[in-house]
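Left out: one protein chain. Kept in place: all the others.
On to chain A.
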Amino acid sequence: MISKISKTALILATTLALGACGDRLGAGGGAGGQGFDGAGVGANAGGFTPGGPNDPASAAYFQQNIGDRVLFAVDQSNLSAEAQTVLAGQAQWLNANPGYTALIEGHADEQGTREYNLALGGRRANAARDYLISQGVSAGRLRTISYGKERPLQICSTEACYSQNRRAVTVLAAGAGV
């Protein structure tokens, strides 16, 4: 289900994005290697490129302009007002772009046991999923996965990193869903 090409594209795009902006947050918080997030980044030095971040129907646009992630408080899976705003934007975009499905990844920081954090990541991913559904996105287009504490975005061991790691990331993939 994961083609080698899309994996390579993701790695390439992520690498380019990292090199370009030095901001890890801007460069794909997803962990699964599935889908198209970040695709086309870096190929877009000037004007409009289909699939690039200036193309409002692109995954790159979704990631960079809509915002592909929401953050959580310690041990929590409830959505802050800010998170709800981001998810409402995601829902609007998904409703306008029916050619995408989304895998929502739930993550936890390292301050917890491995298996509990898997369950906690599952809660977070589902909180985001439920909100998207409440905003009219078809459940058949959404799937969740938890990575627990296995795929931190930031690697320091302070709250500055932990707050970025407690996240649910909406990773797009082409397809109409079921």
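In the analysis below, a contact is a pair of C-beta atoms (placed from the backbone, for glycine too) under 8 Å apart; a residue touches a chain by one contact, two chains touch by 3 or more; residues count from 1.
The criterion applied here is as follows: contacts and distances are computed from a predicted model.
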**Fill in**
Given "Cytochrome c oxidase accessory protein FixG", "Tol-Pal system protein TolB", "ABC transporter ATP-binding protein" or "3-isopropylmalate dehydratase small subunit", the protein name in the UniProt record of the chain not shown would be "Tol-Pal system protein TolB"
**Selected residue (touches chain absent from view) among A:G51, A:G67, A:G89 or A:G112** = A:G112
**Message:** Contact with the hidden chain only, please: which chain A residues?
**Reply:** 1-2, 32, 34, 75, 77, 110-116, 118-120, 122-123, 125-127, 129-130, 144-148, 150-157
